[in-house]
Every structure is written in C-alpha cells, then in structure tokens.
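Only one protein chain is missing; all other protein chains are in place.
Each chain carries a letter (A and B) given by its place in the written order, and its residues are counted from 1.
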Amino acid sequence: MERMRDGDVLVVRLADGEDFFEGLKQALKAEGVHAGVVLGAVGMLKEPAIGFYRGGGKYETLPVKGEVEICALAGNVAVVEGDVFLHLHVTMGTSSGAALAGHMTGGRVHMTAEIAVHILHKPMTRVPDSKTGLKTLTFE
Amino acid sequence: MERMRDGDVLVVRLADGEDFFEGLKQALKAEGVHAGVVLGAVGMLKEPAIGFYRGGGKYETLPVKGEVEICALAGNVAVVEGDVFLHLHVTMGTSSGAALAGHMTGGRVHMTAEIAVHILHKPMTRVPDSKTGLKTLTFE
Partner (left out) sequence: MERMRDGDVLVVRLADGEDFFEGLKQALKAEGVHAGVVLGAVGMLKEPAIGFYRGGGKYETLPVKGEVEICALAGNVAVVEGDVFLHLHVTMGTSSGAALAGHMTGGRVHMTAEIAVHILHKPMTRVPDSKTGLKTLTFE
C-alpha cells in the first residue's frame, strides 16, 4: 500500500496480491480518516466477491471467476462500532467486455489498483435499521 | 431525505420508497446548490427507468424490472430555465451480477440510497442545441 494525500483527496495504490478492503482501510487509518466519499478506482481484481441484497440483512453471493478490470467504484467511509467501515459497490469489466456489478464484499488486487477518496471531516456513522436489515448511514 | 454538507461535498441519504430525482433535488435546493458534479452513489433502486439516446431529442426507453443495486452514478447539476436540473447516468447490478447502464430517467429508492455531490459555485446552464437535440452543458 502506497498513498498520497493532497488536501482532502487521498490517492491509494495497492500492489498485486493485496487484500482490497484491508489495503484501503490501512491507508485510511494511516491518515486518520473516519469519513469519506469514494471518488473512483481503476486496476484489476482477482476473484472478487460481490453480492445482491435480498433484505433481512442477507446478501446473495455472486461469485466472480478469474480476473476482472475495476471500472467503477462507489461508496463511502463511515464508522461502525468504533471502527472504519467501507461500503463499496463495484463495476467490473470481464475478458469479453461484459460488465458485472454489485455490492463488493471482498477481493484481492490483480496487478495494481488505484483508488481515490475524498476525505470528510464531519462524522458519518452506521446504525442498525430493523426495517431494512441494513446499517443506515447516519449524520449528526 | 437526510443530508450532510462538509465543505463543498454534499452527502445525501434517501430512504426506501423515495423518488430518486425528487429526493436529490430536494437536498440540492435545501443547500442552495445550482451547480455540481455527482461523485457517486450506492444503494438500490426499484424499477428504475433508463434510456438510450437515438438523436433528435428522443430516448429509447429500456425498462428495468424489479430491484437493482446502484453501482455507479455519474452526471451533474445545472440550471435549465431557472430550475435545478439533474443529468444522471446510472450503472446497476442485477440479481445475477450482470450490469445494466444508461441515461437515468427515473426510479424509486429500494431500501436506501447514498449519494455524494461536489458543489460548484460558478454557474452551469443547459441550452437547447438543434444539432444534437440535447440541452448542451454551457459555462459562462
């Protein structure tokens, strides 16, 4: 993990084989970031895990085989139970050019990944919501 | 609709059932925003409407059934005839993981939606262009 902060923009580069979530969290923690908006990402993933939300707190897991290009990354950084939490949705290009997309639950970097986050200074947290089964993004 | 502004970044959360365009416009108007760049969005939509531009001001409508994950949102905020206008393109993940994408013309929030906009202070407007049939993004 390498990083560069320029004002409120944090650019992170993860190397081949790094865990995507752990590498990005490591960069955020090193910069003392507790809230932010993901600006985007490019690079590749190997066998990423994505999910589709079925309600009641349950995601249907959609396995992705092999390597894919990271073509869009959206989401944010908030605090859940005192720890930095990443909510990420990813769009990926396959070797045929067809795109896959979903709630990102995991993945390792293939070759390289370049991620940008806009750092926020006001707190964002997530609190359980019994109606949706999700942890709702909450402002103060 | 709940919102949090941190400098020039506006984070908006829409609740289950809210109209996506109306909820986001409501947040922009409450903050007095007339120009901006969409940074991204995550969450879900139910039966969103997307279109593909055929020229002459006409979009081919591409109905989307059921619920989908919002995986990328791009576009901007400008003024058209004195009112805030959203130009949005959306990428969505279906329950199979396959992605759909197009010019967004409508949709209701399913479960939750988290949207971020970078607020601009210089004006952007849209003016009709007879050549493309579109309202062209215009700077002053």
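Some notes on this structure:
Convention: contacts are C-beta pairs under 8 Å (C-beta built on N, C-alpha and C of every residue); 3 or more make two chains touch, one makes a residue touch a chain.
This structure is a prediction, so every number in the text was calculated from the model and none was measured.
For the chain missing from the display, the contacting residue among A:26, A:112 or A:136 is A:112, taking the whole complex into account.
Interface note: of B:28, B:64 or B:84, the residue touching the hidden chain in the full complex is B:64.
Listed here are the subunit B residues that touch the chain not shown: 8, 35, 37-40, 50, 52-53, 55, 60, 62, 64, 72, 74-76, 87-91, 98-103, 118, 120-122, 124, 131-132, 134, 136-140.
In the full complex, subunit A contacts the hidden chain through residues 2-4, 6-7, 9, 11, 13, 16, 39-42, 44, 69-73, 91-99, 101, 111-112, 114, 116, 118.
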